[in-house]
Each structure stands twice: as structure tokens, then as C-alpha cells.
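For this view, one protein chain was removed and the others were kept in their places.
What follows is chain A.
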Amino acid sequence: MTFDLTRRALLALTSAAVLTLPAGHALAEPGAWSDEPVRIVVTFPPGGTSDLVARLLAKHLDEAFGQKAVVDNRPGAAGTVAADFVADQDADGTTLMIANNAPFTIAPTQFAELPYAPMTDFSHLAYIGASAPGLFVKPDSGISTVAEFVDAAKAGSISYGSSGVGSISHILGEAVDAKLEVDTLHIPYQGSAPAIQDFRAGVLDTFYDMVAQNSEMIEDGEAVAIAIAASARFPGVPDVPTFKEQGYDIVIENWVGLTGPAGIPAETAAKIHETTLAVLALPEVATTLNELGITHQPLSTPEFTEFVGTQIDVWKPLITAAGVKGK
């Protein structure tokens, strides 16, 4: 601890000296912050959204700013394995992670004990964006609004597929049940793809999943998204109304951000923040994020940190309601 403090103090001193040299903006310029390749830890196995975002970031950090970066997948125990690992690494900006709901928003409520503190053990550096799930029904179901869904659910038993117990789609399903005062039958799957397959095959009445990623199904008339759980409509699917618009206050978004261990020196943190935002602003990156259904907002570091903190409280009652607790 003492060592850590002295080192941090030393770094602060040297950086203060460096910062006085270039006059003008105290803000960091985008650019490489480490001679070593930066490790970007991903909480899931390769192939998912977090992984794609990490690889996109790694590629463009190198191409645009010469910052080498490698993606390190450390899946397991709902992302807590990866978060625990990152919390213990050197706070020099060489180990970062793609933070998301699983270890930072859900796990603090879901697990009785966590090996890390979601706020104090980390430096939350840059907000990348959020995507939102929605409620999908069959085109021939005669349901096109949330109000009609409520009527149908009250008239008979409706089943819904989710991406798994404790997944964002399950939590949305439980939130809908609670807010709309209906009782639907939850059928968990491992990921959304098999759930959608069973929906297509007529096994499921409805399913919850990320809206933007299913825009093709919507366009092809195979499914109707009657509401999205976002604060505003998503530009990629402008015809899908929000729950809010229809009078139901349900906002559940899947966010991703860039986070590192606590104690990253201020000027390194600023540099990482600026560089990440610069990468996210590249047209190619923006297009891919849009395809992934992620809406980016350039939050400042304090704003992002506050956001992570509030998310834990926002989700707490939802997770408890979903019954994913006590492990």
C-alpha cells in the first residue's frame, strides 16, 4: 500500500512536470499511452458483442494511434472472473477491460460475496455505448402494442424465451411481468439464437432480445417488435416504439465501457479516455457500432463513473424480482 502510494505520488509529480511543458489544453491528446501492448480483457468467450467491441477497439487503436492492443477472453462466473482478474493488475493502463452489466451491474446484487468492489477497485475510463432489448411477438398474433399484449397475457398463458437466467432479456421479462401485472411463462435458453429458432419454429409465443440485432427479422415480417426498453427510439429501427412512449416506465439497457484497475494515473486515464473517444468517432467504428445496435454518447469520465454507480441501484429491484439471487 505504501509502495503504491509513493509510486502514485512520484508519477503525479513527474506528470505534473510534463504537463507544464505543453501550454494550452490540460486535456490529453489522443495517442498511444503505453509502449507495451495493452491487454483488453473480455468477460465472455470470443464472438459476442463485448468481444466484437474489444476487437474493434484493439484494431483501430493500433491503426489510428499506434497503440498495440490484444484481446484476452476470460469468461466464467458471469464475468466476475474477468473483473476480479483486472482489479488485481498493475494500474498503468496496460490492462483494461470491456466492462458491462454482468460483473458491474448484475453481479453486485446477484452474488452474496464478490471478490472485488465494483466502484472502488476500478477506474471507469470511457463509456462506449448501450443497446436495448425489446419484446418480440408473432406477426399473426394480433398484438401490436404493449396494451394489447397485456390483454392477451391476461386472457391466456403466454410463454417467452430469454437468453438465460439472469440475462438482460430475462430481467426485462420479469420487469414487464411486474410493471404490467401479468404472469408470463419464462423459458430460458443459452443465448438468444436458440430462443429465436424456437420462436421461428412456433414453440414460443414471444421472446425478448436486442432489437437492433434482429432488424432483419422485423423487416422480413417474421417478428414484430412491439416495444424497446430504451430511453429513446434506436436510429437503426426507428419504427419500434419505446415502452416509455406507451406509458410504461421500463428502461433496461445493456451498456459497455472501458474500465481498468483503480489507481491509473490521471494523465494516463485522460489519454485513454480521449483516445477511446477518438476511435469511437471514426466513421468505420461508428458504422459497426450502429450495426451492433450500440448507441454511443461521449460521456466524460466522471459521468461514466456515476452512471456505473447508479446502474447498480437501478437494476437491484429488477434482479431481485427476477429471482436471480443468493449465490
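Throughout what follows, contacts are C-beta pairs under 8 Å (C-beta built on N, C-alpha and C of every residue); 3 or more make two chains touch, one makes a residue touch a chain; residues count from 1.
Basically, contacts and distances are computed from a predicted model.
Participant: For the chain that is missing from this picture, which UniProt protein name fits: "Alkaline shock response membrane anchor protein AmaP", "Tripartite tricarboxylate transporter permease", "Na+/proline symporter" or "NADH-quinone oxidoreductase subunit J"?
Facilitator: "Tripartite tricarboxylate transporter permease"
Participant: Among A:A32, A:A77 or A:M119, which one touches the chain that has been omitted from the display?
Facilitator: Checking the options A:A32, A:A77 or A:M119, the one contacting the hidden chain is A:A77.
Participant: Given the contact definition stated above, which residue among A:V38, A:L56 or A:A229 touches the chain not shown here?
Facilitator: A:L56
Participant: Looking at A:G129, A:G166 or A:G260, which residue reaches the missing chain?
Facilitator: For the chain that is not drawn, the touching residue is A:G166.
Participant: At which residues does chain A meet the chain that is not included here?
Facilitator: Chain A touches the chain not shown through residues 45-48, 51-52, 55-56, 58-59, 71, 73-74, 76-77, 81, 157, 159, 164-166, 185, 187-191, 193-194, 196-198, 200-204, 213, 216-217, 220, 287-288, 291-292, 324, 327.
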